[in-house]
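What you see is the complex with one protein chain gone and the rest in place.
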Amino acid sequence: MSDELNLENAEERIGVYVCHCGTNIAGIVDVPEVREWAEKRLKNRGVVLARDYKFMCSSLGQELIEKDIKEHQLTRVVVAACSPHLHENTFRTACKRAELNPYLCELVSIREQVSWVHTDKQAATDKAKAVLSGGVERVRHHQPLEPLRVPIHPATLVVGGGITGIQAALEIADAGRRVYLVEREPSIGGHMSQFDKTFPTLDCSACILTPKMVSAGMHPNITLMTWSEVTNVSGYVGNFVVTIKQKARCVKTDLCTGCGICQEKCPKKVIDEVYEAGLGYRKAVYTPFPQAVPKFPVIDIPNCTYFQKGTCKACEKFCPTNAIDFNQKDEEITVEVGNIVLATGFDLFDPRRIPHYGYGRLANVFTNLEFERLTNAAGPTNGNIVLRDGKTTPKVVGIIHCVGSRDRNYNNYCSAICCMQSLKFAHIVKERTGATVYNFYIDMRTAAKAYDEFYQRVLEEGTLFVRGRVAEVTDAARLPGEEGKLIIQVEDTLVGKQRRIPVDMVVLSAGLQSRHDSKEVAKLFGISCSADAWFIEKHPKLDPVSTMTDGVFIAGCCTGPKDIPNSVSQGSAAAARVLTYIDRGEITLEPVRASINETQCSGCRICNNLCPFNAILFHADRMVSEVNAALCQGCGTCVAACPAGAISGTGFSNEQIMSQIEGLLLLNLNGARTQEKEMAFA
Amino acid sequence: MTDQFEPVIIGFTCNWCSYRAADLAGTARVKYAPNVRLIRMMCSGRLDPTFVMKAISGGADGVLITGCHPGECHYIEQNYKALRRFILLKRTLTQMGIEPGRIKLVWASAAEGVRLATEITKMVEEVRALGPLNWDHHNGHQPLAISHQPEEVAA
Partner (left out) sequence: MKYGYYPGCSLERNAAAYDISTRAVARTLGFELEELDDWNCCGATEYIAINKLAAYSLIGRNLALAQQQLHASGNGHLAADGRAQLIAPCSACFLNLRKADRYLQEDAKLRDTTNEALAAAGLHYDPGTVFVRHLLEMIINDVGCDEIKRHVTKPLNGLRVASYYGCLLVRPRLGGELSDAEYPTELESLMKTLGAEVVDFPLKTHCCGGHMTQISAEVAYELIRRLLQNASEYRADVIVTICPMCQLNLDAYQTRVNQHFGTNFNLPILYFTQLMGLAFGLEPKAIGFGKEIVSAENALIKIQRSLEPAAASAPSRPRKKKEEGLPMPRMPEDEEVSA
């Protein structure tokens, strides 16, 4: 705070550059005045020259800096211009070219945070001076830093074997790199394997998915681990150590031929809640569907007669290759990988949360997943669209959009795919049964390629659209013609009337939700979840597949509802990012990190628990803590917390911030207080 | 320049959310009071309470602390730590005679440029109504020397 120069810094030679940015800054801030002020008033703070220029980020502007560094032996550079998020790198690189360590350059914003947001020119100019002064004080304490280099292990872990995970795995494997593809269910395929047709092309879902599944299953570079879950992750980008629990299938995979006799002979039938969405049955030993990859069945231990009661063993008896092994145990496998791609998919919104839609009480109310199974030729009704009795074809079907979505009471967001899905259902019902179809919608969201054309097609096929939120689905008949039917009570907003529409079958387009355990999974991998528990990407626009944790990527529906093309794109994008790292062989990390001065550390360990990345280790032998620089993400919480001040944070050290405060309050100028504005700003 | 008292408020922002919110306010040309001078840190968890003391003793009339919304911290949960510190800090400062309205905590996500601007303007008016803090004036002629001395460890 005093005027006295720190002898250490007496030799700093700071160059100040104030940008006009055309009229963006100069229109409000008096740039020449600021420049002059810096030159005059900050002279004894180390400023040896101050320039202003129209566009500092231009090549000429940058050359100006480079020239000055060389000619005037500048040791620090401060640029007052736009936001550091835009051009910090630009000016750092300019310094680098002039052989000044890039971290000795500071960019302060007088555009986004001054000229663009204030109207009073005098006040803006004064603030610009204060901001610049803050930057100058701060930069005196900058240290020359070197980015860290970390080697990258060439193997990759892909978590989730749905279409996104399969896509990512195939891309990485095709590039000649090893992939561990971990999937929780007995087979890969994910939700897409449950669907009948995919919009808008009406391709058979299994037909386009199974070739990819088979490729993934057979690929020499893909280690497929199904019926498995990740239990532990440690390490950091390029060097993860992952523990995977392979649950006991109770089938010896080296002997099993996938003949399916065990399933045939198993006497225990169970409702299949996962693959058949509760609409069909499977056996206690089962493969979820005939095209499962891998083809080996698993035994559902809680429902197996042998495991629960000690009898039966029919599968073992009939297995022609003796592949059944009741004594198989869960196995824990540890792998080393350089990068992780999470593609864990979505769960469906539970329509039981909306009791007035009658799901679960009224027999003929179905969810979208149940309906997919109904229409699927390999499903419980062989593709026949029938009511819950398994026999009757509906004559009138009502499809309700936005169930649980776009609703403050449940999920506020739009689930992106339900409109197209509902249109697809409408088309299929018409095609197969000729029934009258009503779609109840709020808006029609058919934005991607060929989607709106599909909507028009369904319109022309004669599906009836009612714009309105369905108030209730009930079986309480009131008017003639309603007996024995399900009545949909809805406000038809385009007509301006309440309508009661009797239907035979109601299909609820339930929305997409994050997986029920996504918060735990996020914690396991060290990433964050949004309020709706979707995984958070680094930047929603410009970096949708990375996370804030280097080396962990996210793709597909686990980041938010999306359709298959977008999921596949994200899978490929994540793969590309991973391959970039692997190809380079090493990664450079920003040197904004914390480090502990061992001599000052008292071993109190307050910092240990503050780190969300577990980057602080405690050495019991020496009673000191240490920061793992590669794991440290540079948040600085430990720096602030250390009672001894033993932790310093490069890039945002205490000295830097304290000096910046002094500079902002103009205390550096002859001990001026802010009340003495005129003197300070003159 | 009006004769009205213009408070000076130091604002601490986090690199990922609130600083970007301030940038967004800029790109959206949302106007707000020029009384806040922002400091960028990587995370609100970096906020050392002594920074706030420094700002106050250095002549600031108020301090605004901003960060990501709970649950959305770039570093997962560090804003909760900032919150903990803030609560204790506020209590301590109140005991030292500083009106609670001078120290404020605002969560702002990178998309909430308008909101941040509104909060800033609101705070400026609130601090203006409280009047100048004049910390050093009230506490003797010399400002409190809360500077950060380079640490020295006794042998």
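Annotations
Which chain is which? They are A and B, in the order written, and residues in each are numbered from 1.
Going forward, contacts are C-beta pairs under 8 Å (C-beta built on N, C-alpha and C of every residue); 3 or more make two chains touch, one makes a residue touch a chain.
Since the structure is predicted, the reported quantities are computational estimates derived from the model, not experimental observations.
In the full complex, the chain left out of view touches A. Which of A:144, A:355 or A:565 touches the hidden chain is settled by the complete complex: it is A:355. Across A:219, A:252, A:268 or A:388, the single residue that touches the chain missing here is A:388. Within the set A:60, A:271 or A:531, the residue that contacts the chain not displayed is A:271.
Across the interface with the omitted chain, chain A contributes residues 271, 273, 278-281, 352, 355-356, 358-361, 363, 380-381, 388-391, 472, 474-478.
One rule holds for everything that comes next: only the chains that are shown with their structure count from here on.
Remark: chain A and chain B have CA centroids separated by 31 Å (rounded to whole angstrom). Residues of chain B that touch chain A in their complex: 1, 6, 8, 10, 16, 19-20, 22-23, 25-27, 29-34, 37-43, 45-51, 54-55, 58-60, 71-78, 81-82, 85, 117, 132, 134, 136, 143, 145, 147-148, 150-151, 153. Chain A makes touch with chain B in their complex at residues 1, 83-85, 109, 111-114, 116-120, 122-124, 126-127, 130-131, 134, 526-531, 536, 548, 592, 597, 599-600, 610, 612-613, 633-637, 639-641, 644-646, 649, 651-652, 654-655, 657-658, 660-662, 664-665, 667, 673-675.
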